[in-house]
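Complex shown without one protein chain; remaining protein chains in place.
Take a look at subunit A:
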Amino acid sequence: MVELLLDSAIRFWVFMPIVVITFFVGMLRHYITIITAGEKPVDKQQLADSQALIRTRILRENGKYIPKEGFVMRKHFFANEETGYLTKQQTRQQPIRNPITDPTMMTEMLKNNISNMVPMIVIGGVINWAFSGFLCTKVPFPLTYRFKPMLQRGVELATLDASWLSSVSWYAINIFGQRGINNLLLGENNAADQTKMMQDQMNMAAVSMPQDSSKAFKAEREGLLVVDHQWAFKNVESDVMSQRSYIRSR
């Protein structure tokens, strides 16, 4: 089979520009998110809820370390039939934030989407428009036929060896492969990473739902009701003394 030769101009006008473009777009995205992302003030109610849940969980787990009166008192405070903290919270009306009617949520989502989706579509489009149809490099090992759609997007040649890499695929590889470089240059957890953003988008449905805290309170209350107080220090006197008496006799 005749060896394929690439024009050396491809190296300078396709191969390198794609690397440079993806890199600078990553940088740009990083700084844009720094500018646009304001610190969101925490929702007061949500904060109180999560702290209360932490405290009841701690009470369930470590209740054995405090005297019985203290435990029963706290249990009563949290899980009492009528006036218990958890009982009250459980029946509290949950203000459901509707993403369509609530304008603040709308703008937040829009802001998110603009900074995430638009550059991706635009850059992808530009790359596709300007650089499609080139083969730009060759992986230095033979690959099976199955790799062709992955490595040769945009170049549909049935007889071409699978180890040739098309420009659009090179762009995709760059997006995924630049995480390491970005981490080096911009520090960990930077916003340049598109792959992370894609994961975020998949999770977005779950996040944007208002957490149903009344359910969590109900579960916590039931959990607390079944816990009985077993004092951990019932026989601690004799325990400690027997454990350490041998030190004296030594």
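One rule holds for everything that comes next: a contact is a pair of C-beta atoms (placed from the backbone, for glycine too) under 8 Å apart; a residue touches a chain by one contact, two chains touch by 3 or more; residues count from 1.
Methods note: contacts and distances are computed from a predicted model.
*Asks:* What is the protein name, per UniProt, of the chain that does not appear here: "DNA replication complex GINS protein SLD5", "SUPPRESSOR OF NPR1-1, INDUCIBLE 1", "ER membrane protein complex subunit 2" or "Cytoplasmic tRNA 2-thiolation protein 1"?
*Replies:* "ER membrane protein complex subunit 2"
*Asks:* If I consider the whole complex, including the chain that's not displayed, which of A:I66, A:M109 or A:V227 touches that chain?
*Replies:* Of these options, the touching residue for the absent chain is A:I66.
*Asks:* Which of A:L4, A:V20, A:I34 or A:I58 touches the chain that is not shown?
*Replies:* A:I58
*Asks:* Which residue from A:M16, A:V122, A:A219 or A:V240 sits in contact with the chain not drawn here?
*Replies:* Per the contact definition at the top, the residue touching the missing chain is A:V240.
*Asks:* Can you list where subunit A touches the absent chain?
*Replies:* Within subunit A, the residues touching the omitted chain are 41-44, 47-48, 51-52, 54-55, 58-59, 62-63, 65-67, 70, 232-233, 236-237, 239-241, 243-245, 247-248.
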